[in-house]
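Single-structure report; data block below.
In this view, the complex is presented without one of its protein chains, the others remaining in place.
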């Protein structure tokens, strides 16, 4: 069974594009929250989101023709290009069939679908443009990565909503462990769109300007977007090419609530943590830091904190939510969590939960690393991801031994 | 039919449709969550349909109270200015 390591990081986020900017953003507690530019938010009482206005795909991509792809595919491909550059991975690979891409998403090419909706409202179904229809299928997120990098191995898009990046990392980890691939680019991508903004607002789950996870007065998510990619490879492959190794992927776990499409389930989330820890061969006491799902809704944070206590007992490690900085980047969220976790291990710091003002007496066991990054030795870190449909997925990373 | 009965019948219809039961199954004081497995999504949709039908705005904070047909009627009556 191969060991699997992280050798490259590619964040395309509202707090920074590329690993250096992103690391600086995490360390300084930068916020991506700003008035929405992706669509006309007139009429919405809440008009903030965590967008990536600085994203210029042409500045990053080398092979894709930009006009052929939707925004989410471009996020995925740009993140992947940054990650392989960061990894110093020689391309084309000696055996392109042994390098692949697994990308997670919630809403796929949502901005393309919304373009189709606008055409439909104006002129009926026959007015939908064929080009947009060809760009709409979500499978194209992974294909964009493979096409940009010239990869011939497995190229799949996992549509397991807001934990999808962790699903992708987990599946890529399996393919590497079992020797079916040498290198996999794994992560996720999503774009800010009207329908998600409207849906979360309607559920009363959308905050006005600031996402403040684990705060007593937390009032919901901010929708966000971006692309997150990690280069994963077998330890042997990484060592053979003399690659810099950030961290090791120790394992992961997935399960399903089978309870409610939207409401999280404490027992199931706790069960997923135990599955992931068992798969990774670690005990709760080994875990030095948890990058939480931490959406900032009253219900999610309470459920997640209780599940953490159920698993960790009296020894709950520090936790933080980078959604306080990025907003909820949906299918990319646990990919950004994985990048943050990897950086925490590599550089010895805990990313903060920003916008935090008041302790929640109902979450007394939670140390959310409030507002300021903290130096710490992180040997093992857990990265939580939960989703609509009850699709829980948790990845665990460790310092390389 | 009195105005009160008329409103109750209309509200019963809305609640039954969203909670996926027959109108006659919706007892006046039965708790939506306990009896009909309502969740927050359905509660918000009930509120939305009421707002649309009666052209009235009801804050989502009132959802905590609107847990039975009778309670729904009381809240709507307050915001719509019904005298029944």
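We call the chains A and B, going by the order they appear; numbering starts again at 1 in every chain.
Criterion: a residue touches a chain if its C-beta (ideal position, glycine included) is under 8 Å from a C-beta of that chain, and two chains touch if they have at least 3 such contacts.
Criterion: contacts and distances are computed from a predicted model.
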Going by UniProt, what is the name of the one chain that was not included in the view, given "Oligopeptide transport protein", "ABC transporter permease", "Glutathione import ATP-binding protein GsiA" or "Beta-ketoacyl synthase"?
-> "Beta-ketoacyl synthase"
Among the options A:12, A:61, A:87 or A:156, which residue touches the chain absent from this view?
-> A:156
Taking the full complex into account, find the residue in A:108, A:213 or A:296 that is in contact with the omitted chain.
-> A:108
Check the options A:120, A:240 or A:285 and report the residue that touches the missing chain.
-> A:120
Missing-chain contacts mapped onto chain B = 17-18, 20-21, 37, 40-42, 44-45, 48, 52
Can you list, in ascending order, the chain A residues touching the missing chain?
-> 41-45, 97, 100-101, 105-108, 113-114, 116-118, 120-121, 124-126, 128-130, 133-134, 136-141, 143, 146-147, 151-161, 167, 171, 174-175, 177-178, 193-199, 201-203, 254-262, 268, 271, 387-391
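Quick note on the criterion: only the chains that are shown with their structure count from here on.
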Chain A-facing residues of chain B, complex | 39-41, 44, 48, 60
How about chain A: which of its residues touch chain B in the complex?
-> 202-204, 260, 262-263
